[in-house]
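Shown next, in structure tokens, is the structure this report addresses.
All protein chains of the complex are present and in place, except for one that has been dropped.
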Amino acid sequence: MPDEGTIVVDATGLGAVAAEPGVSKPDPILVVENMRRAFGGIVAVDVDRLEIQRGIITGLIGPNGAGKTTFFNLLTGFDSPNTGHSVFNGKSIDGRSPHKLARQGMVRTFQLTKSLTRLSVIDNMKLGAQGQGGESFWRALIPPAWTGQDKTIERRADELLERFKLSHMREEYAGTLSGGQRKLLEMARALMSEPEIIMLDEPMAGVNPALTQDLLEHVKDLRDRGITVVFVEHDMDVVRDISDWVVVMAEGAIIAEGPHSSITANPHVIDAYLGSHHDAPIDFDEEAARIEEDEAIAAQEIAHEHEIVSEIEHHEDHDG
Amino acid sequence: MFLAAIDWGFIFDQTLTQAFGLNAAVYAIAAMGLNVHFGYAGLLNFGQVGFVAMGAYGMGLAVTLWDLHPLLAVLSGILFATIFALLLGVPTLRLRADYLAIVTIAAAEIVRLLARSTALRDVTRGAEGLNEFIGPFRDFNPFNPSFTYGIGAIDYRGAEFFAIVIGWGVALAFVLMIWTLMRSPWGRVVKAIREDEDAALALGKNAYWYKMQALILGGVIGGFAGMVDAVGKATVQPDFFVAPLTFFFWLVLILGGVGRVWSPIAGAVIYWGLITFVQNLGRQLVDEGIVPTSVMDPSQVDQIRFWIVGSALALLMVYRPQGIFGSKEEMALDAR
Partner (left out) sequence: MRRDVLYMALVTLASLALFLPATGLAQEGESVTSTILYDDPESGERIGAPGVIVTVTDENGEVIEETETDGEGVFLVELPGPGIYSVTIDPDTLPEGIVLRNPDRNPAVVNVEAGQQARTIVATTSGEGGGGGGERGVTLRQVSQLTLEGLKLGLFIAMAAIGLSLIFGTTGLVNFSHGEMIGWGMLIAYMFNFYGLAGVFGFLQDLPTPLGAGMNLAFATLFAIVGGAAMGWTFDKFIFNPLRRKGAGLIAQMVVTIGLSLVLRYFYLFGFGGTPRFFRDFTAQSAIKLGVVEITPKDLITGALSIIVLVGIGLFLIYARMGKAMRAVADNRDLAESSGIDVQRVIRFVWTLGGALAALGGVFLGLAEQVSWNIGFRTLLLVFAGVILGGLGTAFGALVGSVIVGIGIQVSTIWVPTELKNVGALVVLILVLIVRPQGILGRKERVG
């Protein structure tokens, strides 16, 4: 805890916090304890403790199959853990459904962008606003009951579209946007709900390099506006650029956390990324056993992502 | 020329009469319910006929059993359809879309079997159906039952005309209602759920509850189709509510274009025009001996309809899912 009298040069408020897994932080917005999720026999997530500091950008990294996306799903209510507690803003959110979490100020984006294809860009944006009277069936039947509020929301949406340079696409179907534009739209739409914390699942995946810088600026801008950001990423360069704090996952567990500089030197992290015996001579059997292990985890991850993909396909199938 | 033997005038009269008649109105309303389900909310309802039956029986029983005023009887029809929607929605709306499809097709058949069962005979009058509820409704008929009404070749008897006017009136009212709803924030949420349920959830929308509302709304609209049909025909027959009827409604919806407000009306007019034309032509061809009875006898002419519906449904769904009027561009947006 920083003392009252000292001048804080450390913008994150984490200067005095030790760089070790599960460490307590001065002002956590989200706390996770003993969270475990297994698919069949394979443990995808097993996190003892994690605190997310308010008002900073936290990067969640890890090699493929580390369970990052699963962990994200658990945090945002899209999947339920086998055991574990989480506390958001001091209140328990165990078993809370995703839409309730969103209303409480925790929104997320998805690795595979979920732009609502056959809704216009402006409708996509307006959907993000919370507390809309016109979303009740009976009030929707009487347009005067909601048009006023709708106008206010539309103004806010237009401002955001301006900021994200999407104004020229305002009336187009979201399905006509490019991959990068969809990422921007998804982020802007999430902001419409005025969140306290925004969880971005691989925001840079599939975006062309020219747009990456743009997106990074937007993420930093979110923090500067006082929104807590957590994002999943596997590209170390991206992480270095923008994270105030980095959390490293491997094989479902958190193996390290701290400022970026402390992470790159951490032997556990190097092990996780390069294999645990990278410096020792290894014999064939060991090598084979390790590959098998890696493949099993990768398979699980693929299986899980496949489920997500099939769900997505399924939703798209509604459209026919 | 053998076609000279055909009475074309009669066929065209019949075609026009049916295209704007009671059946077309009933089909249009039922397909509007499906449009809310499938076109806007993405719900796969393969048992719309169950909702239609619920509306018809709900209204009919209110008069035959409880002797209620016609307006209360209509409320009862709405209530029946709502309860049916809740029964189907609670178990399935949290699951993938195909579960709703399976459960609705099964539940619609349950309704028919129960309605015609001897066990419930004291209530639903078994296979004979409800026939004694029409009296109070007739009192509202402003048209003279012994006159015929219509324009040119199209004319309807007074009693039927009353139901036709109600039917198209109800259809127009629902068009207005759906149009209003789908432009509102409510409609935006429902359409968002159709596009991607998880995205809607992540934005704080209770997808389950909205799907339930859409299921009830579409179901109640379907119930109105049943009520209009019952008033028009003065009877509720269990064997009218057979499973294929649902897919006639589906064809009506797809003909006009899924997810468009006017499509069920356009689709119903086209469907009934087309079917009446083909069946009358077929009947005359068989009656005149142009088509020999060894190929098709008169009783088999009615089966043509099922072949048309089945193949049209499959072909349209594959080659022109946007319907007759829809734009190719909009459909191309579904990344499939």
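Order as written gives the chain letters A and B; numbering starts at 1 within each chain.
FYI, contacts are C-beta pairs under 8 Å (C-beta built on N, C-alpha and C of every residue); 3 or more make two chains touch, one makes a residue touch a chain.
For clarity, every value in this text was computed on a predicted model and none was experimentally measured.
The chain omitted from view is touched by exactly one of B:5, B:153, B:290 or B:314, namely B:314.
Checked against the full complex, the candidates B:117, B:141 or B:180 give a single residue touching the omitted chain, namely B:117.
Taking the complete complex into account, B:102 is the one of B:102, B:123 or B:324 that touches the chain left out. Although one chain is not drawn, its touching partners on subunit B can still be listed: residues 44, 46, 87-88, 90-92, 94-99, 101-103, 105-107, 109-110, 113-114, 116-119, 121, 126-128, 239, 243-244, 247, 250, 254, 294-297, 299-300, 303, 306-307, 309-315, 317-318, 321, 334, 336.
The definition used in the following text is that only the chains that are shown with their structure count from here on.
One finds 45 Å separating the Cα centroids of subunit A and subunit B. The touching residues of subunit B, when paired with subunit A in their complex, are 38, 42-44, 96-97, 177, 180-181, 183-189, 191-192, 194-207, 213, 217, 258, 317, 321, 330, 333-336.
Within the complex formed with subunit B, the subunit A residues making contact are 76, 78, 97-100, 102-103, 107-110, 114-119, 123, 126-128, 130, 132-137, 139-141, 143, 146, 150, 173, 175-176, 189-190, 192-193, 311-312, 314-320.
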